[in-house]
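I have placed the structure first, in the form of C-alpha coordinates, so that the comments after it can refer back to it.
One protein chain omitted, others in place.
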Amino acid sequence: MTARITSEPIDPEALRGAGAGDGAELLFLGVVRNHAEGRPVRGMRYEAYGEMAERVLAEIVREAEARHAVSRVAAVHRVGELAVGEVSVAILVAAPHRDAAYGASRFVIEQIKRRLPVWKHEHFADGASRWVAGVPLAPESAG
Amino acid sequence: MTARITSEPIDPEALRGAGAGDGAELLFLGVVRNHAEGRPVRGMRYEAYGEMAERVLAEIVREAEARHAVSRVAAVHRVGELAVGEVSVAILVAAPHRDAAYGASRFVIEQIKRRLPVWKHEHFADGASRWVAGVPLAPESAG
Amino acid sequence: MDVDILFFASYRDLTGTPGLRLTLPPGATVEELVRTVRERGEAFLHLPARPAVAVNHTVVPHGHVLTDGDEVAFLPPVAGG
Partner (left out) sequence: MDVDILFFASYRDLTGTPGLRLTLPPGATVEELVRTVRERGEAFLHLPARPAVAVNHTVVPHGHVLTDGDEVAFLPPVAGG
(Lines give C-alpha, C1' and ligand atoms only; values in the text may rest on other atoms or scores of the structure.)
Protein backbone atom coordinates (compact mmCIF):
# COMPACT_ATOMS: atom_id res chain seq x y z
CA MET A 1 0.00 0.00 0.00
CA THR A 2 1.39 3.36 -1.09
CA ALA A 3 -0.39 6.68 -0.56
CA ARG A 4 1.70 9.82 -0.73
CA ILE A 5 1.44 13.57 -1.23
CA THR A 6 4.65 14.91 -2.75
CA SER A 7 6.16 18.16 -3.95
CA GLU A 8 8.67 16.26 -6.11
CA PRO A 9 7.99 15.27 -9.75
CA ILE A 10 6.29 11.85 -9.89
CA ASP A 11 8.20 8.99 -11.52
CA PRO A 12 5.46 6.60 -12.72
CA GLU A 13 7.90 3.76 -13.45
CA ALA A 14 8.93 3.73 -9.79
CA LEU A 15 5.34 2.80 -8.82
CA ARG A 16 5.29 -0.38 -10.90
CA GLY A 17 5.76 -3.79 -9.36
CA ALA A 18 3.36 -6.61 -10.18
CA GLY A 19 3.63 -9.81 -8.19
CA ALA A 20 3.99 -13.25 -9.77
CA GLY A 21 0.24 -13.83 -9.32
CA ASP A 22 -0.76 -10.71 -11.26
CA GLY A 23 -2.07 -10.81 -14.81
CA ALA A 24 -2.76 -7.09 -15.19
CA GLU A 25 -1.16 -3.81 -14.29
CA LEU A 26 -2.90 -0.49 -14.85
CA LEU A 27 -1.25 2.91 -14.52
CA PHE A 28 -3.39 6.05 -14.55
CA LEU A 29 -1.71 9.44 -14.86
CA GLY A 30 -3.45 12.77 -14.44
CA VAL A 31 -1.63 15.38 -16.49
CA VAL A 32 -1.87 19.18 -16.55
CA ARG A 33 -3.75 20.17 -19.72
CA ASN A 34 -3.08 23.26 -21.85
CA HIS A 35 -6.70 24.39 -21.80
CA ALA A 36 -9.74 24.69 -19.55
CA GLU A 37 -13.22 25.44 -20.87
CA GLY A 38 -11.70 26.67 -24.10
CA ARG A 39 -9.16 29.02 -22.50
CA PRO A 40 -5.42 28.42 -22.93
CA VAL A 41 -3.72 27.40 -19.68
CA ARG A 42 0.00 27.65 -18.97
CA GLY A 43 0.16 25.85 -15.64
CA MET A 44 -1.46 24.92 -12.37
CA ARG A 45 -0.63 25.28 -8.70
CA TYR A 46 -1.78 22.38 -6.51
CA GLU A 47 -2.28 22.91 -2.82
CA ALA A 48 -3.10 20.22 -0.24
CA TYR A 49 -3.99 20.04 3.43
CA GLY A 50 -0.98 17.77 3.71
CA GLU A 51 -1.58 15.66 6.84
CA MET A 52 -5.27 15.19 6.14
CA ALA A 53 -4.66 14.47 2.45
CA GLU A 54 -2.20 11.69 3.29
CA ARG A 55 -4.70 10.15 5.70
CA VAL A 56 -7.61 10.36 3.21
CA LEU A 57 -5.51 9.04 0.32
CA ALA A 58 -4.43 6.05 2.44
CA GLU A 59 -8.10 5.41 3.30
CA ILE A 60 -9.08 5.52 -0.38
CA VAL A 61 -6.31 3.08 -1.27
CA ARG A 62 -7.32 0.71 1.52
CA GLU A 63 -10.96 0.88 0.40
CA ALA A 64 -9.94 0.08 -3.18
CA GLU A 65 -7.99 -2.94 -1.92
CA ALA A 66 -10.98 -4.09 0.14
CA ARG A 67 -13.56 -3.69 -2.66
CA HIS A 68 -11.57 -5.16 -5.55
CA ALA A 69 -9.52 -8.34 -5.93
CA VAL A 70 -6.21 -6.54 -6.36
CA SER A 71 -2.76 -7.29 -5.05
CA ARG A 72 -1.32 -3.78 -5.01
CA VAL A 73 -2.61 -0.21 -5.15
CA ALA A 74 -0.34 2.82 -5.07
CA ALA A 75 -1.44 6.45 -5.36
CA VAL A 76 0.71 9.57 -5.36
CA HIS A 77 -0.56 13.16 -5.64
CA ARG A 78 1.71 16.06 -6.49
CA VAL A 79 1.53 19.56 -4.98
CA GLY A 80 3.19 22.83 -5.98
CA GLU A 81 3.60 24.59 -9.31
CA LEU A 82 3.12 22.29 -12.32
CA ALA A 83 3.67 23.09 -15.97
CA VAL A 84 1.49 21.76 -18.80
CA GLY A 85 2.30 18.07 -19.35
CA GLU A 86 3.45 17.40 -15.77
CA VAL A 87 1.89 14.51 -13.85
CA SER A 88 -0.39 15.66 -11.02
CA VAL A 89 -1.55 12.22 -9.88
CA ALA A 90 -0.44 8.64 -10.52
CA ILE A 91 -2.40 5.49 -9.63
CA LEU A 92 -0.93 2.03 -10.07
CA VAL A 93 -3.00 -1.11 -9.64
CA ALA A 94 -1.73 -4.68 -10.01
CA ALA A 95 -4.25 -7.52 -9.97
CA PRO A 96 -4.65 -11.15 -10.99
CA HIS A 97 -7.38 -10.13 -13.48
CA ARG A 98 -8.04 -6.98 -15.51
CA ASP A 99 -11.61 -6.35 -14.31
CA ALA A 100 -10.40 -5.69 -10.78
CA ALA A 101 -7.52 -3.54 -12.05
CA TYR A 102 -9.83 -1.24 -14.03
CA GLY A 103 -12.40 -1.16 -11.21
CA ALA A 104 -9.90 -0.25 -8.51
CA SER A 105 -8.13 2.35 -10.66
CA ARG A 106 -11.40 4.07 -11.49
CA PHE A 107 -12.51 3.93 -7.85
CA VAL A 108 -9.31 5.62 -6.63
CA ILE A 109 -9.39 8.51 -9.11
CA GLU A 110 -13.10 9.19 -8.56
CA GLN A 111 -12.68 9.16 -4.77
CA ILE A 112 -9.62 11.43 -5.02
CA LYS A 113 -11.72 13.97 -6.88
CA ARG A 114 -14.52 13.68 -4.34
CA ARG A 115 -12.68 13.44 -1.01
CA LEU A 116 -9.03 14.51 -1.16
CA PRO A 117 -8.40 17.95 0.41
CA VAL A 118 -6.54 19.31 -2.60
CA TRP A 119 -7.19 22.51 -4.54
CA LYS A 120 -5.87 23.82 -7.81
CA HIS A 121 -5.16 27.32 -8.98
CA GLU A 122 -5.25 27.64 -12.75
CA HIS A 123 -2.85 30.03 -14.50
CA PHE A 124 -4.26 31.17 -17.82
CA ALA A 125 -2.02 32.12 -20.74
CA ASP A 126 -3.36 35.71 -20.61
CA GLY A 127 -2.03 36.19 -17.06
CA ALA A 128 -5.33 35.70 -15.22
CA SER A 129 -5.70 32.92 -12.67
CA ARG A 130 -8.43 31.39 -10.53
CA TRP A 131 -9.23 28.58 -8.14
CA VAL A 132 -10.85 25.69 -10.00
CA ALA A 133 -14.45 25.09 -8.88
CA GLY A 134 -14.61 21.92 -6.83
CA VAL A 135 -16.75 19.41 -4.97
CA PRO A 136 -18.02 20.29 -1.44
CA LEU A 137 -16.75 17.88 1.22
CA ALA A 138 -19.34 16.06 3.32
CA PRO A 139 -18.83 14.96 6.94
CA GLU A 140 -17.18 11.53 7.11
CA SER A 141 -19.41 8.83 8.55
CA ALA A 142 -16.59 6.95 10.26
CA GLY A 143 -13.88 8.81 12.12
CA MET B 1 -1.51 5.35 -34.07
CA THR B 2 0.69 2.42 -33.09
CA ALA B 3 -0.29 -1.24 -33.55
CA ARG B 4 2.50 -3.78 -33.50
CA ILE B 5 3.16 -7.48 -33.00
CA THR B 6 6.67 -8.00 -31.66
CA SER B 7 8.98 -10.79 -30.55
CA GLU B 8 11.06 -8.32 -28.51
CA PRO B 9 10.35 -7.49 -24.84
CA ILE B 10 7.89 -4.59 -24.58
CA ASP B 11 9.15 -1.33 -23.05
CA PRO B 12 5.99 0.34 -21.69
CA GLU B 13 7.70 3.68 -21.07
CA ALA B 14 8.51 3.93 -24.79
CA LEU B 15 4.77 3.98 -25.57
CA ARG B 16 4.05 7.06 -23.47
CA GLY B 17 3.61 10.47 -25.03
CA ALA B 18 0.67 12.64 -24.04
CA GLY B 19 0.06 15.81 -26.03
CA ALA B 20 -0.34 19.26 -24.44
CA GLY B 21 -4.12 18.92 -24.70
CA ASP B 22 -4.23 15.67 -22.72
CA GLY B 23 -5.34 15.46 -19.10
CA ALA B 24 -5.11 11.68 -18.71
CA GLU B 25 -2.82 8.87 -19.71
CA LEU B 26 -3.70 5.23 -19.08
CA LEU B 27 -1.31 2.33 -19.52
CA PHE B 28 -2.62 -1.24 -19.40
CA LEU B 29 -0.18 -4.13 -19.19
CA GLY B 30 -1.10 -7.77 -19.56
CA VAL B 31 1.39 -9.87 -17.61
CA VAL B 32 2.07 -13.62 -17.56
CA ARG B 33 0.64 -14.99 -14.30
CA ASN B 34 2.14 -17.82 -12.22
CA HIS B 35 -1.12 -19.77 -12.08
CA ALA B 36 -4.11 -20.81 -14.19
CA GLU B 37 -7.23 -22.37 -12.71
CA GLY B 38 -5.30 -23.16 -9.56
CA ARG B 39 -2.35 -24.87 -11.29
CA PRO B 40 1.16 -23.38 -11.04
CA VAL B 41 2.39 -22.02 -14.40
CA ARG B 42 6.01 -21.38 -15.29
CA GLY B 43 5.57 -19.60 -18.61
CA MET B 44 3.59 -19.11 -21.78
CA ARG B 45 4.32 -19.30 -25.50
CA TYR B 46 2.39 -16.76 -27.58
CA GLU B 47 1.85 -17.43 -31.26
CA ALA B 48 0.27 -15.04 -33.78
CA TYR B 49 -0.80 -15.09 -37.40
CA GLY B 50 1.56 -12.16 -37.84
CA GLU B 51 0.31 -10.29 -40.92
CA MET B 52 -3.35 -10.72 -40.01
CA ALA B 53 -2.75 -9.83 -36.36
CA GLU B 54 -1.06 -6.55 -37.30
CA ARG B 55 -3.97 -5.68 -39.58
CA VAL B 56 -6.62 -6.55 -36.96
CA LEU B 57 -4.75 -4.74 -34.17
CA ALA B 58 -4.51 -1.60 -36.33
CA GLU B 59 -8.25 -1.85 -36.99
CA ILE B 60 -9.01 -2.17 -33.27
CA VAL B 61 -6.85 0.88 -32.48
CA ARG B 62 -8.54 2.92 -35.23
CA GLU B 63 -11.98 1.90 -33.94
CA ALA B 64 -10.99 2.94 -30.40
CA GLU B 65 -9.90 6.32 -31.73
CA ALA B 66 -13.17 6.73 -33.63
CA ARG B 67 -15.43 5.72 -30.71
CA HIS B 68 -13.71 7.65 -27.90
CA ALA B 69 -12.45 11.24 -27.62
CA VAL B 70 -8.79 10.27 -27.37
CA SER B 71 -5.68 11.83 -28.84
CA ARG B 72 -3.46 8.76 -28.96
CA VAL B 73 -3.84 4.98 -28.79
CA ALA B 74 -0.93 2.57 -29.01
CA ALA B 75 -1.12 -1.21 -28.69
CA VAL B 76 1.71 -3.74 -28.82
CA HIS B 77 1.34 -7.52 -28.49
CA ARG B 78 4.26 -9.79 -27.76
CA VAL B 79 4.86 -13.25 -29.28
CA GLY B 80 7.30 -16.03 -28.39
CA GLU B 81 8.29 -17.61 -25.10
CA LEU B 82 7.42 -15.47 -22.06
CA ALA B 83 8.35 -16.08 -18.44
CA VAL B 84 6.06 -15.30 -15.50
CA GLY B 85 5.99 -11.52 -14.98
CA GLU B 86 6.76 -10.62 -18.59
CA VAL B 87 4.46 -8.20 -20.42
CA SER B 88 2.37 -9.87 -23.14
CA VAL B 89 0.38 -6.82 -24.20
CA ALA B 90 0.64 -3.07 -23.59
CA ILE B 91 -2.05 -0.49 -24.36
CA LEU B 92 -1.43 3.22 -23.97
CA VAL B 93 -4.21 5.79 -24.29
CA ALA B 94 -3.81 9.55 -23.95
CA ALA B 95 -6.93 11.71 -23.86
CA PRO B 96 -8.14 15.15 -22.79
CA HIS B 97 -10.42 13.53 -20.18
CA ARG B 98 -10.20 10.33 -18.14
CA ASP B 99 -13.57 8.85 -19.16
CA ALA B 100 -12.42 8.49 -22.73
CA ALA B 101 -9.05 7.09 -21.64
CA TYR B 102 -10.65 4.31 -19.56
CA GLY B 103 -13.26 3.61 -22.24
CA ALA B 104 -10.76 3.31 -25.07
CA SER B 105 -8.31 1.22 -23.02
CA ARG B 106 -11.02 -1.24 -22.04
CA PHE B 107 -12.32 -1.38 -25.62
CA VAL B 108 -8.88 -2.27 -27.01
CA ILE B 109 -8.14 -5.09 -24.55
CA GLU B 110 -11.63 -6.63 -24.91
CA GLN B 111 -11.40 -6.53 -28.71
CA ILE B 112 -7.89 -8.02 -28.64
CA LYS B 113 -9.23 -10.97 -26.68
CA ARG B 114 -12.14 -11.35 -29.08
CA ARG B 115 -10.58 -10.73 -32.49
CA LEU B 116 -6.79 -10.90 -32.53
CA PRO B 117 -5.43 -14.10 -34.16
CA VAL B 118 -3.15 -14.95 -31.24
CA TRP B 119 -2.92 -18.19 -29.28
CA LYS B 120 -1.16 -19.13 -26.10
CA HIS B 121 0.43 -22.36 -24.99
CA GLU B 122 0.60 -22.65 -21.22
CA HIS B 123 3.59 -24.40 -19.61
CA PHE B 124 2.69 -25.81 -16.20
CA ALA B 125 5.22 -26.19 -13.43
CA ASP B 126 4.77 -29.99 -13.52
CA GLY B 127 5.99 -30.14 -17.13
CA ALA B 128 2.58 -30.49 -18.79
CA SER B 129 1.43 -27.90 -21.30
CA ARG B 130 -1.70 -27.08 -23.28
CA TRP B 131 -3.28 -24.54 -25.61
CA VAL B 132 -5.43 -22.11 -23.66
CA ALA B 133 -9.12 -22.40 -24.60
CA GLY B 134 -10.15 -19.37 -26.62
CA VAL B 135 -12.91 -17.44 -28.35
CA PRO B 136 -14.10 -18.63 -31.81
CA LEU B 137 -13.59 -16.00 -34.52
CA ALA B 138 -16.65 -14.87 -36.47
CA PRO B 139 -16.59 -13.71 -40.11
CA GLU B 140 -15.82 -9.99 -40.34
CA SER B 141 -18.73 -7.92 -41.63
CA ALA B 142 -16.55 -5.45 -43.52
CA GLY B 143 -13.62 -6.68 -45.63
CA MET C 1 -10.18 26.62 25.50
CA ASP C 2 -7.98 27.41 22.50
CA VAL C 3 -8.32 26.03 18.97
CA ASP C 4 -6.12 26.52 15.91
CA ILE C 5 -7.97 27.53 12.78
CA LEU C 6 -6.65 26.97 9.24
CA PHE C 7 -7.91 28.48 5.98
CA PHE C 8 -7.03 26.75 2.72
CA ALA C 9 -6.90 27.84 -0.92
CA SER C 10 -9.71 30.29 -1.81
CA TYR C 11 -10.68 30.65 1.88
CA ARG C 12 -7.13 31.78 2.66
CA ASP C 13 -7.40 34.30 -0.19
CA LEU C 14 -10.81 35.52 1.06
CA THR C 15 -9.74 36.00 4.67
CA GLY C 16 -6.22 37.13 3.85
CA THR C 17 -4.72 34.76 6.43
CA PRO C 18 -3.62 31.10 6.51
CA GLY C 19 -4.99 30.76 10.04
CA LEU C 20 -5.51 32.10 13.52
CA ARG C 21 -5.89 30.97 17.13
CA LEU C 22 -9.22 31.48 18.83
CA THR C 23 -10.33 31.18 22.46
CA LEU C 24 -13.80 29.70 22.85
CA PRO C 25 -16.00 28.77 25.81
CA PRO C 26 -15.71 25.08 26.81
CA GLY C 27 -18.21 22.89 24.93
CA ALA C 28 -18.39 25.17 21.87
CA THR C 29 -19.49 23.49 18.65
CA VAL C 30 -18.18 23.89 15.12
CA GLU C 31 -21.31 25.91 14.34
CA GLU C 32 -20.47 28.36 17.12
CA LEU C 33 -16.85 28.57 15.99
CA VAL C 34 -17.89 29.37 12.42
CA ARG C 35 -20.23 32.09 13.69
CA THR C 36 -17.49 33.56 15.90
CA VAL C 37 -15.03 33.59 13.00
CA ARG C 38 -17.47 35.29 10.61
CA GLU C 39 -18.34 37.90 13.27
CA ARG C 40 -14.71 39.08 13.25
CA GLY C 41 -15.89 41.25 10.36
CA GLU C 42 -15.55 42.18 6.70
CA ALA C 43 -13.03 39.69 5.23
CA PHE C 44 -14.29 36.78 7.33
CA LEU C 45 -17.89 37.44 6.27
CA HIS C 46 -16.81 36.31 2.78
CA LEU C 47 -16.60 32.78 4.18
CA PRO C 48 -19.76 30.74 3.59
CA ALA C 49 -22.09 30.37 6.58
CA ARG C 50 -21.80 26.55 6.42
CA PRO C 51 -18.35 25.64 5.10
CA ALA C 52 -16.94 22.10 5.24
CA VAL C 53 -14.87 21.90 8.42
CA ALA C 54 -12.32 19.28 9.44
CA VAL C 55 -11.38 18.80 13.08
CA ASN C 56 -8.03 17.08 13.51
CA HIS C 57 -8.08 15.99 9.81
CA THR C 58 -11.61 14.57 9.74
CA VAL C 59 -14.60 16.38 8.22
CA VAL C 60 -17.28 16.66 10.92
CA PRO C 61 -20.92 17.83 11.17
CA HIS C 62 -21.44 21.38 12.45
CA GLY C 63 -22.88 20.03 15.69
CA HIS C 64 -19.48 18.51 16.55
CA VAL C 65 -18.24 19.64 20.00
CA LEU C 66 -14.72 21.06 20.07
CA THR C 67 -11.95 20.24 22.52
CA ASP C 68 -9.02 22.33 23.74
CA GLY C 69 -6.13 22.15 21.25
CA ASP C 70 -8.22 21.05 18.26
CA GLU C 71 -6.98 21.85 14.75
CA VAL C 72 -9.98 23.19 12.85
CA ALA C 73 -9.67 23.59 9.07
CA PHE C 74 -12.05 25.47 6.78
CA LEU C 75 -12.05 23.49 3.52
CA PRO C 76 -13.28 24.92 0.21
CA PRO C 77 -14.82 22.49 -2.32
CA VAL C 78 -11.98 20.16 -3.39
CA ALA C 79 -10.48 19.83 -6.86
CA GLY C 80 -7.72 17.23 -6.72
CA GLY C 81 -6.68 14.80 -9.44
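Going by the order they are written in, the chains are A, B and C; count residues from 1 in each one.
In the analysis below, a contact is a pair of C-beta atoms (placed from the backbone, for glycine too) under 8 Å apart; a residue touches a chain by one contact, two chains touch by 3 or more.
Bear in mind that the values here come from a model prediction, so they are computed numbers and not experimental data.
S.K.: Relative to the complete complex, which of the depicted chains are touched by the chain excluded from display?
M.R.: Touch partners of the hidden chain, whole complex considered, are B.
S.K.: So which of B:A14, B:M52, B:A69 or B:A125 would be touching the chain we can't see?
M.R.: B:M52
S.K.: In terms of residues, what is the contact footprint of the unshown chain on subunit B?
M.R.: Those residues of subunit B that touch the unshown chain are 30, 46-49, 51-53, 55, 77, 88-89, 109, 112-121, 131-140, 143.
Following the convention adopted for this analysis, only the chains that are shown with their structure count from here on.
S.K.: Can you compute the centre-to-centre distance for subunit B and subunit C, using the mean CA position of each chain? Integer Å is fine.
M.R.: Between these chains, centre-to-centre, one finds 51 Å.
S.K.: How many angstrom between the C-alpha centroids of subunit B and subunit A?
M.R.: Subunit A and subunit B have C-alpha centres separated by 25 Å.
S.K.: Give me the residues of subunit B that touch two or more other chains.
M.R.: As it turns out, subunit B has no residue touching two or more other chains.
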